[in-house]
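Note that one protein chain is taken out, while the other chains of the complex remain in position.
Chain nomenclature is as follows: A and B, assigned in order of appearance, with residue numbering initiated at 1 for each chain independently.
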Amino acid sequence: MYKTTWNEKLFDTLNVIVLILLACATLYPFIYTLTVSLSLPSEFKLPGLKLFPRDPTLASYAHVLDQTGIGRAFFNSLQRTVIGVAVLLAATAMTAYPLSRKGFPHRGLVMKLFVFSMLFSGGLIPMYLLIRNLGLLDSVWALVLPGAVSAFNLIIMRNFFQAIPEEIIDSAKIDGAGEWRVLFRIVLPLSTPVLAVVALWAGVHHWNAWFDAMIYIQDLDKQVLQLFVRRAVIEESDELASQVELLQAGNYSSETLKAATVMVATIPILCIYPFIQRFFVKGIMLGSVKG
Amino acid sequence: MKSEAAVAAARPGRFRERLQTYRHNRFLIYMFLPGFLIFFIFSYVPMYGIMIAFKDYRILDGIAGSPWAGLEHFRYLFAGQGFTNALRNTVVIALLKYLFVFPAPIILALLLNEIRLSWFRRTIQTISYLPHFFSWVILGGILFTFLGREGGFNQILGYFGLPPVNWLIEPSSFYGMVVITDIWQSIGWGSIVYFAALAGIDPTLYEAAIADGASRWRRIWHITLPSLVPVITIMLLLSLGNFLQVGFDQIYNLMTPTTSDVGDILDTYVLRRLLTMDYEVGAAAGIFSSVFGLLLVIVANYLVKLYDKDQGIW
């Protein structure tokens, strides 16, 4: 049996230290924003690293959650995320799997089409007109369909599919399995890690996206949560208004509200990662089965 | 259609062969078409919009009806003072990022992979991806405080007797800060795809290697890294298309008048030239970096295929 050397123990120790330092550094913005969001506006302006609020208050959260329509916006965001991820996973997997099979006709050409689309786009105006002509304005499909089959996800997924040993698929086919069966019974279960990654990417993308909603969704009842965040975070673009009127508004502390808004929009999506993580481990077990 | 039929008639053997492949793959094609259709409609139908970069866009005439402007918008874009400077900065930052930021998530994935305590591994993983969720507007504010003269970072340096430095203001340290803060923001999130790849490695390989008495290093070098190579290759190829997009949000939020010389990138340059939204010039700028990216991807994909025929995007 293999024995750990002194050398390796040193490596393990250093590794743990490095990772802990990294964790501290990456945790900081979260702590900082959380602290600010829990502070009184006047306290925000005090100096310091803001590792904990001196006098915690939920006032900013109360204000943020009190906004008209925020519950509705939360639901809309959830809706687009769930539908978006489901449609994206299904459509991308169904498109990627054929492209991972060696004999699929025009495979090279299709891949080139995908890559090209990643680099060039027609821009905002034609896209808006397309969405409008398809009658998708003010519909969740305007947010879901355009990115449902994107080159990036497709290529990543196809590459993982390709890594599945040919023999497994062939033997399944000899047993009489059709392509659909192969996809759902063999390829997808063996690819849970990449499905998890793509689902995570898609979920986070849909949760965080605001530009498309801003353009395609005009009905205020259908707006998404991130537009609330944007309203809180972006600087007043109008120089004229900013100089005097904002100063005069005075009793508005945007910083704590900003932080609370960011937290309200961020925390829900942070919660899904631990669930996604399980798939990474599961993948290892399946991997051992297939060997 | 007619000509296709003619071609088919001329080469009956090949045509039949092709039909055979279609037929053989028909279920795959049925599976493929719906997704492809969605892709095609939303990616290629609006593609005619590219013309706008070559047109003098009149809203009332539409894109197709507007008069052609030739390369006028490109000329306008590149004629500005400081274009070459912006291009040079962009390339320098891009190269630095490929050198330091691109490998960072891979290294993180490898380091985490060596951790055996699963709760520790999971916790670090979860924490490391947090900064991804904060916009650079927010991160910029935090960084200016933390890296300022009186900020936390200089206080830490002070314990080691080092003099305080205005890290984000000094032009000499700006690129370093851009690279470090980018790693900080993206390392955890970027490593997720590598975790997925690591999860796919057959554990029996390790068991066999351990039984053979292979050291840790040899295992990493001969088992872990090789199984990451396909993902690394594809991530590299895909990112090359955006070579000239070196992170507008980050640079824009970290730049100050003292660093705008070294920090001015193509995106900030274009923004400056578009006081009011100018679709034509914006499109021209986009096409420029897309063509650049496309060339890089084509060359890189070719090189990758030279090395291993099965890798690459197409």
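Following the convention adopted for this analysis, a contact is a pair of C-beta atoms (placed from the backbone, for glycine too) under 8 Å apart; a residue touches a chain by one contact, two chains touch by 3 or more.
Note that contacts and distances are computed from a predicted model.
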Which of "Extracellular solute-binding protein", "Multisubunit sodium/proton antiporter MrpD subunit", "NADH-quinone oxidoreductase subunit L" or "Cation acetate symporter" matches, in UniProt, the chain that is not displayed: "Extracellular solute-binding protein"
Could you tell which one of A:11, A:74, A:128 or A:273 touches the chain left off the display? A:128
Consider the whole complex, including the chain that is not shown, and state which of B:82, B:152 or B:230 touches that chain. B:82
Among B:46, B:105 or B:241, single out the residue that touches the unshown chain. B:46
If the missing chain were put back, which residues of chain B would it touch? 1, 19, 22-23, 26, 29, 33, 37, 40-41, 44-46, 48, 58-65, 76, 80-82, 141, 144-145, 148-150, 166, 168-169, 256-258, 260-261, 264, 271-279
Counting contacts across the full complex, list the positions on chain A that touch the omitted chain. 40-43, 45-47, 63, 67-68, 124-126, 128-130, 132-134, 214-215, 218, 220, 227, 230-231, 234, 237-241, 243-245, 247-253
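We adopt the following convention: only the chains that are shown with their structure count from here on.
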Centroid of chain A to centroid of chain B, CA atoms only: how many Å? 16
For chain A, which residues are in contact with chain B within the complex? 1-2, 5, 8, 11-12, 15-16, 18-20, 22-23, 25-30, 32-33, 47, 49, 91-92, 94-95, 97-99, 101, 103-105, 107-108, 110-127, 129-130, 145-150, 152, 154-156, 159-160, 162-163, 178-180, 183, 193-194, 196-197, 200, 204, 208, 233-234, 258, 262, 266, 269-270, 273-274, 277, 279-284, 287-288, 290-291
Give the list of chain B residues in touch with chain A in this complex. 18, 21-22, 24-25, 27-29, 31-32, 34-36, 38-39, 41-50, 52, 63, 108, 111-112, 114-115, 118, 120, 122-135, 137-139, 142, 146, 150, 152, 184, 187-188, 192-193, 195-204, 210-211, 213-216, 230-231, 234, 238, 241, 279, 282-283, 286-287, 290, 293-294, 297, 310, 313-314
